[in-house]
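Here the complex is missing a single protein chain, while all its other protein chains stay put.
The block that comes next holds subunit A.
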Amino acid sequence: MDLKEKLVSSFMAFENTVNVDSSVHDIRVDAIKNFEAVGFPTKKQEAWKYTSLNSVLKNDFSVFPKETGALDYKDVKQYFIHDIDSYKIIFIDGKYSSHLSATTHDGIDVCLMSAALNKPKYKLVIDNYFNKIATKDGLSSLNTAFSAEGAYIHIPKNKVVEKPIQIIHFSTGNEAALMLQPRNLIVVGENSHVQIIERHQSLTDNPTLTNSVTEIFANKRAIVDYYKIQNDKQSASLIDNTFINQKQESIAKVHTFSFGGKLTRNNLNFYQNGERIDSTMKGITIIGDKQHVDHNTLVHHIEPNCESHQDYKGIFDANSTGVFNGKVVVEKEAQKTNAFQANNNILVSDKATINTKPQLEIFADDVKCSHGCTIGQLDESAMFYLRSRGIPEKEARGLLMYAFSNNVLDSVTIPEIKSRITKLIAQKLGVNIGFDL
């Protein structure tokens, strides 16, 4: 039985574990039917041309973990941004860990999807927002069918949430192979501001596949700052499906730091439903070994006077492969759109590959759209300049690659994240750059 059949036939068993007496039940049933019809994506589909899931899907994944592992904070502290006060929504093998979490209902809701799906007081928000922007592709449908747990964040209007919210999913290896379907819903009210950090971390060499769906709603003038830290083990793969719906004058920024994992696919979709919206996507990818990172972005400019900014930097070593596919759609009504996209890459090894493809579909005539992608090696004259000052070859390379990627961090607003990421960059580049980053 292949994974698709196993998943479809597990749905009945899953239904026995969740409340079927809700509107979400119908959504799940539709979703499993859709997944059964569509299945997993294959390389025949244009959007998956350079990323094959075959090697990941061949594992015999457990769909429901039988038992939940326990973790001590001190053993996993390193995966938290631990030097700041924050809310925490933590999961171990797909199950909520109250022990590691710090949630709140004090004026804002930072809690669990399972609670939101079951308790009547959240019904209105669920009815209004749940599964409203996730697409009907196979992977999102699969997640929707099995959606039961994840982060639920609801910020009412006029709230500046001072503390960042960390969402971390750990997998412990209790199962020989584990598939997770985390489902997050984030609704940010008018004029509100929230900062969120998301991380998926395997603690085992047993294979893990995470197929995550996150829906984010940024209402009028809301500011959403989202950080994805992807530095997982070689046994772990991640398919991240994130959908962001923005209302007028809202600002949404997503930074994706991809430093590890077997296969990472980021489907990041922005929909601009209002005027004067700002959408920003930034990424730094530094991988080696046989790692694969695929950034598949979409910005849908629907209304006039909006902006989008994309800046992705990639450094690929050894046999790693990278994909950047950035689609920008500017509808006829979306006049005065400013859309910028840049994807710059350095191939460190002869065996590393990057496929980069900008895709612009512009139907309006008064717009400013630019895109550029580069693939190169390090500048030899810069190398000689650094080495002539006594900086050895390896450190000079590291310094130049650091310099190449670090401007992406300019827009990071949480200093602790900036310093954590710069340290990770130095570590990934294998250099001890002789100054405080």
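Following the convention adopted for this analysis, a contact is a pair of C-beta atoms (placed from the backbone, for glycine too) under 8 Å apart; a residue touches a chain by one contact, two chains touch by 3 or more; residues count from 1.
To be clear about the criterion, contacts and distances are computed from a predicted model.
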Chain left out of the displayed complex - its UniProt protein name, from "4Fe-4S dicluster domain-containing protein", "Fe-S cluster assembly ATP-binding protein", "Acyl carrier protein" or "Phenylacetate-CoA oxygenase subunit PaaJ": "Fe-S cluster assembly ATP-binding protein"
On subunit A, residues whose C-beta touches the chain left out of the figure: 379-382, 384-393, 395-396, 399-400, 402-404, 406-407, 433-435
